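See below for the structure under consideration.
Up next, subunit A:
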Amino acid sequence: MDQIILQILNGLDKGSAYALIALGLTLIFGTLGVVNFAHGALFMLGAFCAVTLNRILSLSHTVIDETKKDFLGNPLKVEVPYVQGWFGESTGQAIIDWSVPLAILFTIPVMIAIGVIMERGLIKHFYKRPHADQILVTFGLAIVLQEIVKYYFGANQIPMNAPQAFFGSFDFGAMIGMEPGAIIYPYWRIIYFCFAAVLVGGVLAFLQFTTFGMVVRAGMADRETVGLLGINIDRRFTIMFGIAAAVAGLAGVMYTPINPPNYHMGMDFLVISFVVVVVGGMGSLPGAILAGLLLGILESFASMRQIIELLPGINQVVIYLAAIVILLTRPRGLMGRKGVMED
Partner candidate 1 sequence: MSKLDLTRRGVIKSGAVAGAGLALPTIFTASSAAAYVNEPTGSTVTLGFNVPQTGPYADEGADELRAYMLAVEHLNGEGDGGMLNTFSSKALKGNGILGKKVEYVTGDTQTKPDAARASARSMIEKDGAVMITGGSSSGVAVAVQALCQEAGIIFMAGLTHSNDTTGKDKKANGFRHFFNSYMSGAALAPILADRYGKDRKAYHLTADYNWGYTTEEAVRTSTEAMGWETVAAVKTPLAQTDFSSYVAPVLNSGADVLVLNHYGGNMVNSLTSAVQFGLRAAQANGKNFEIVVPLYSRLMAKGAGKNVAGIFGSTNWHWSLENVAGARYAGTNAFVKSFGEKYGFPPSQAAHTTYCQTLLYADACERAGTFNPCGVGQALEGFEFDGLGNGPTLYRAEDHQCFKDVLVVKGNENPTSDFDLLEIVDVTPAAAVTYDASIFGGELGSCNPGA
Partner candidate 2 sequence: MGILDVKDVGKRFGGLQALGDVNLSVQENTCHAIIGPNGAGKSTLLNCLIGKLIPDTGSVMFDGQSVLGRNPYEINQMGISRVFQTPEIFGDLSVLENMMIPIFAKRDGSFKLDAVSGFLSHRDVMEQAEEMLVDMNMADKRHMHAASMSRGDKRRLEIGMCLSQTPRLLLLDEPTAGMARADTNNTIDLLKQIKEERDITIAIIEHDMHVVFSLADRITVLAQGTPLVEDTPENIKGNPKVKEAYLGETQ
């Protein structure tokens, strides 16, 4: 039982990352009709916003420590961050320690700007072009963004830490009345799940309850009619692209303490997030979220030892197998609308 709850937690956690990326992809597809292969790259850029902020906060001057030696036997140069000089050692340390949450504030404007520039500068010229062209140009863009990041940050993973306060894990099982030690779960993963839930809720509420959101939803359903009504849907779509980029970026920022980021992390998520979007049903926001969580949970259960022993290799293929079964039984995914991307 505790194993099952544990894997459901894991699945929700994993699934929330899938859902966040798929949500952004669906927003872009639903509003703009564009298949964006660069969406994974936006996720990656978000993560590197956190890395950049951390680097900025840790900008240092060097102090020579005569008591220690470096690898060549010379006196060791110790890096002392400026923030420690300005705010005192403990406050400075705390600021660096909290760089990941702080990066949220930094990432939102940066990612919205990147999204808007991307849409105005490139994507908008591809609205009327075939999906194949959109795939190629956004794939090219993804490679370019990825290589630029690699050029500055290297190919290796870069460790990012959650604030010390959230480091480690807590006894989730004891909290819900099970015996102590049955379910130990890391703080940060719970925070990630809650963060994802808030973000998803926020985006959905924004679309549901604001006039802006209503126009965008109407545009998703029938772009031409809304355009005929004299509403400047294009400008709203640009903003939507910015929001989708910010959602992907924030997903990336918060993901950094879970897995150290590298330039390739977007590509790793790209295929799976497309599977999630399609399984959820092209253009359906609730579908993307549902599919993300569902596939996350399935993946977690398939990785259980007892199940791998029964079906070797199931953990390698479960997501794809599920996608095939769902698409064959539900032609347009879980919650897809008719006629979207069927030709």
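On the choice of candidates, all candidates are chains of the complex that A comes from, given by their letters.
One rule holds for everything that comes next: a contact is a pair of C-beta atoms (placed from the backbone, for glycine too) under 8 Å apart; a residue touches a chain by one contact, two chains touch by 3 or more; residues count from 1.
Source: prediction; values computed, not measured.
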item: Selected partner (touches subunit A in the complex), from 1 or 2; value: 1
item: Candidate 1 contact footprint on subunit A (complex, rising order); value: 2-3, 6-7, 9-11, 13-14, 17, 68, 70-72, 76, 78, 150, 154-161, 168-169, 181-182, 184-186, 188-189, 258-260, 262, 264-265, 268-269, 299-300, 303-305, 308, 312-313, 315-316
